[in-house]
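Structure, as structure tokens:
One chain of protein is taken out of this complex; the other chains stay put.
Here the chain labels run A and B in written order, and each chain numbers its own residues starting at 1.
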Amino acid sequence: MKERLTEGHLLYGGDYNPEQWLDRPNILQKDIDYMKEAHINVVSLGIFAWSVLEPAEGDYQLEWLAEIIEELYKNGIYTILATPSGARPKWLADRYPEVLRVDETGHRNFFGFRHNHCYTSPIYRKKVAQINRQLSNRLGEHPGVIMWHISNEYGGECYCPLCQHEFRKWLEKKYKNIEVLNDKWCTTFWSHRYQSFAQIEAPSRRGEPLLHALNLDWRRFVTDRTIDFAKMEIQAVHKNGNDKPVTTNFMYDFKGMNYAKWKDVLDVISWDNYPTWHKGSERETALDCALEYDRMRSIKGESFLLMESCPSATSWQSVSKLKRPGMLHAASMQAIAHGSDSIQYFQIRQSRGAVEKFHGAVIDHYGGNDTRVFREVTALGIDLDALREIQGSRIHAEAAVIYDMENRWAMEDSDGPRNENMYYRETVRKVYEGLRAMGINVDVVDMEADLASYRIVAAPMNYMYRDGYEKKVREFVASGGTYLTTYWSGVVDECDRCFIDGTPYHLMDVLGIRSKEIDGLYEGEVNGICPVPENSAGLQKTYQVSHLCERIDVTTASTLMTYQHDFYGEEPAVTCNAYKKGKAYYVGADAEGSFYRDLLQHIVCEGGICNAAKESLPEGIEMTLRETEDNRYLFIQNFNRTKTKVDLSHYPGELLMGQREDTIPALGTIIIKTTV
Amino acid sequence: MKERLTEGHLLYGGDYNPEQWLDRPNILQKDIDYMKEAHINVVSLGIFAWSVLEPAEGDYQLEWLAEIIEELYKNGIYTILATPSGARPKWLADRYPEVLRVDETGHRNFFGFRHNHCYTSPIYRKKVAQINRQLSNRLGEHPGVIMWHISNEYGGECYCPLCQHEFRKWLEKKYKNIEVLNDKWCTTFWSHRYQSFAQIEAPSRRGEPLLHALNLDWRRFVTDRTIDFAKMEIQAVHKNGNDKPVTTNFMYDFKGMNYAKWKDVLDVISWDNYPTWHKGSERETALDCALEYDRMRSIKGESFLLMESCPSATSWQSVSKLKRPGMLHAASMQAIAHGSDSIQYFQIRQSRGAVEKFHGAVIDHYGGNDTRVFREVTALGIDLDALREIQGSRIHAEAAVIYDMENRWAMEDSDGPRNENMYYRETVRKVYEGLRAMGINVDVVDMEADLASYRIVAAPMNYMYRDGYEKKVREFVASGGTYLTTYWSGVVDECDRCFIDGTPYHLMDVLGIRSKEIDGLYEGEVNGICPVPENSAGLQKTYQVSHLCERIDVTTASTLMTYQHDFYGEEPAVTCNAYKKGKAYYVGADAEGSFYRDLLQHIVCEGGICNAAKESLPEGIEMTLRETEDNRYLFIQNFNRTKTKVDLSHYPGELLMGQREDTIPALGTIIIKTTV
Partner (left out) sequence: MKERLTEGHLLYGGDYNPEQWLDRPNILQKDIDYMKEAHINVVSLGIFAWSVLEPAEGDYQLEWLAEIIEELYKNGIYTILATPSGARPKWLADRYPEVLRVDETGHRNFFGFRHNHCYTSPIYRKKVAQINRQLSNRLGEHPGVIMWHISNEYGGECYCPLCQHEFRKWLEKKYKNIEVLNDKWCTTFWSHRYQSFAQIEAPSRRGEPLLHALNLDWRRFVTDRTIDFAKMEIQAVHKNGNDKPVTTNFMYDFKGMNYAKWKDVLDVISWDNYPTWHKGSERETALDCALEYDRMRSIKGESFLLMESCPSATSWQSVSKLKRPGMLHAASMQAIAHGSDSIQYFQIRQSRGAVEKFHGAVIDHYGGNDTRVFREVTALGIDLDALREIQGSRIHAEAAVIYDMENRWAMEDSDGPRNENMYYRETVRKVYEGLRAMGINVDVVDMEADLASYRIVAAPMNYMYRDGYEKKVREFVASGGTYLTTYWSGVVDECDRCFIDGTPYHLMDVLGIRSKEIDGLYEGEVNGICPVPENSAGLQKTYQVSHLCERIDVTTASTLMTYQHDFYGEEPAVTCNAYKKGKAYYVGADAEGSFYRDLLQHIVCEGGICNAAKESLPEGIEMTLRETEDNRYLFIQNFNRTKTKVDLSHYPGELLMGQREDTIPALGTIIIKTTV
């Protein structure tokens, strides 16, 4: 499939909206000339084009699009063809009000925005299926069309009676008996017991927003409902026998959906990456991107597509900075380094009006090819052309970090020790950074993942243990894996119901400890953790901890660090327990990043994981390894604002990008090829 | 009644929700064992249990509760039996939508939350009365049941047509004639005149939120409506001849109701105290608690019950800290010191799910008795057992601070010199602290209180003079009392209508001054007040003032202090006027706390009030006196985080708690018993 997609190229291009310029044929022609000049070989067409494709009900107007696809194809540019369901035409909303969403207060929205339609509405489903089939019939077999772009950035939820009905059916299928639900949801609290599934209403700030299990199941239902809608869309484009691969574009750090559930729905994972470069330090932004890239790659464990990114400044940030020279190149190469087989932009040409008119584009309102952005886009196009052999290569990781969306939903919704911020994602990032500092590939997976193939699994703040998780961990450690977990783990089950008789639930023996109490620290308040002399992990410094400190009882574990202050001063804070063939580490408090770097350096070295750097990489230096059956491609990038010293003599091989010098320049990328 | 309640014990226990564990009889049995171990002698049962007590309409299931009450009783544990009206079952809301509240925008809520029911709805009242009678008939006469806990933390308001109708009736009863209302409410402003009571609508941000007199009467109505509902509940439990005492639990610093109006409705005042220890300094938190305790005690002028408190960390604060060792003991003893005859917790056993699942409890999810919290709870239980003779003793105060909820509503609602914050409660607290620093008992009353029994009455920021108040003050001073009042007093009448012809209304002669203008100061902006040489109060320092400065005309008063800066520099700021047998002080500006301490030290010493310390107590030291006909119990507590020097040799007698040493340890409590 990958080959058919790209015929051995890395894809390069972006969203293109010629329907905005149909009255200016010269602009369409100029765009193609510019695209060729910039080495662009793919565009996404048809996103939000419904009102032009079907200007009145049943009046399908697809010829203009057919001509453009053909014209592009003749010029060597492929099309990723979108279904237009991301925004509905006005006539549809006017004639069939049920297609508009109802919010949690029970009021139906007016027409407007993008995703403002009910994913349950039979009429909306029917109309979407009809236009999808039209597109598939007329355009799906064109050789220029290489993939389906199903809708656009799915998101949001609807509380209409149809959706509420589906939610009740979903619950009934899951729990079978209402008393099972009452028990698992703990509805006796505040007298919220249900007598039948028919009584259940979706969470609402005008009704019940505080029943965590209800909230959690609602969020799961929203993911399932969206997937159900997407499957309907896919079925419609494939109905006539068309079997081109399908994707849909995911969003950055989007909490509204559990993307992991899409694993088997899509042929290719793609996503839109809009980091805020030049705000904090570039290296922190790059770290955040890396985490998301690895998370996206880990959904299917395959290379993915960067479906959207910005060639210049965005228009929606509180302050939109121009991308500094070199930033576009470095940010794009990072995508490739982490497993992307494409660089695509929103957008090829800027729209003249409406909300995103100032969002950066390859071709701006001025319309020339003599702009700084166009030149940088072109230079990158040439580079990507030269790297085409990398397309399709894979990333193999022996370490994984668990970052679980359902766990996040549960933790952030629950009233607990710190309602202002639990810092879950930040903690995941510190652990991820600790592993990445050793130059190893890292998968970012959720609790459903198979752990058997890893040598190290780090699972910070696993508040919720999803069904069967603790069993999987036990087996992983028993078989020789190294497991690292932290405070606020194993506290509740899948219904956010507290485990009784001690936590972390069913892993107290594996970890050799029991959690007793957890203390919230105010912002700015700190404690420290101090090394036990001659501890087995070789830790020697005192580190700062903040936000959350757990008091633990140690049973079989050995204590590596103890608390420095407060009434639990000198009590154990970090422990390590040998369990069968493996080891299990427990970190009791929210420690600063350097603690995780030091502890994980020990763990990685002890584990002897391949492609690890000999020692911690300098801050801001990223290293990843892509490989095919024949070759290995080592990427080294510098996300500091100054040149940084890296000893490349450790890494022999052929240079595909960059220079063999003592230092890597600011925002520079080195690619070293070796043969297996 | 008190004796029947407790048979000579201080009550010790808390909310207990066995309905959450009916499927685990071993847990119920273990709980009783643990309660006995912790010297617990009372639980509150049935709060929020409606959906278990009446799982379907008319299907009353009370036997499980009867069995538990009996089992507890056999083990020496009494029951405070709750009516379940704090949250209604789903079937009730589904079948009778009128029981759910309507908000000020006119939309009816969905099912959810706790108090989300209309206090007017005839159906809700009927259903509550029915279950209350069921409880009373079946369980009310059980010897283990010592008191009725009517509903739980009443609060909130409903804007449904039924409530609006009651509001109009309430207004018509109060004003008789619509022209009287138009006149008192000043409806001519902005053309808001009414022609009939039928035209009046409750305040709403979608309608009229700015007519202060309407807002004020609405709040009064909400209090009256809630009381009317509570009386209906009480009548229902007493219907069959049951005459056990009734209480309902009040909340900390709750602005939604005028608790003073409940004086004659309840047999016992009880309340729930959830301070945020370990956030600011402990002594400031303790001061705030002291103010609330004294306010609760002053409602009926009798000892009261602490109905809820937290044995460990709460779950609803932005950051929930563990209670440090010793804090539980000190905080609990403060309740006793201020007149409580109980220490009760929310909750005996933590619930497994729903919003409060992480709220601290005597028995946590782990479920053992080998926890720090359980050990501290047990130690306190032993101490309370040893102090049982204190139960029922009273607190006698010769000084009072006026803190009036209606005054607060009016002042905070009115547009005036400082809309961002008037600091009413903070000013009350400074005055209260000034008196308490002298070690005297202080009542905290509202303007309805009888002042005749006091020697000192301090009335800061009495913006609104409730009907007859100024007459009462005049008589108080004429008879020899000392009265202290401040800027922004006597400005409006009960309808928030300004007094004309000079303020403070009708007390200008008593005070010997007239208020001319009031200046708002920005946050951070300050002025000073300087002592007049050889002033009669012996004031010698310059103090900082902020927020509000009044310019006054002095007639017969003598000036004690003058302003330091600004265009009113050197004008009078603090005055004292001799009026008949008494004295009246006027403070023109929002002075720092030490000013009130110094001025009130002079006033208290001049008044020779009994049980006053010889000199100001050290900061953080609290002193109160409880007494019976035979004995006096002096409480001295240290709310500093370090040991503090107090010369106990001034206070002879028998030590019931603590040691006779030079210092009191941090969070330490001394109790000295003397015989009258």
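Everything below uses one rule, namely that a residue touches a chain if its C-beta (ideal position, glycine included) is under 8 Å from a C-beta of that chain, and two chains touch if they have at least 3 such contacts.
Fair warning: this is a prediction, and the values are worked out from it, not measured in the lab.
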From the list B:496, B:598 or B:627, pick the residue that touches the absent chain.
B:496
Pick out which of B:118, B:158 or B:211 touches the chain that's been left out of the picture.
B:211
Sole touch to the unshown chain from A:20, A:273, A:427 or A:535: residue A:20
Chain not shown: contacting residue from B:55, B:520 or B:538:
B:520
Touching residues (missing chain, whole complex) on chain B
105-106, 183-195, 199, 201, 204, 206-213, 414-420, 495-503, 514, 516-523, 567
Those residues of chain A that touch the unshown chain are 17, 19-20, 23, 48-52, 55-56, 84, 87-91, 94, 103, 107, 109-114, 279, 312-313, 315-322, 324-325, 350-359, 365-367, 371-373
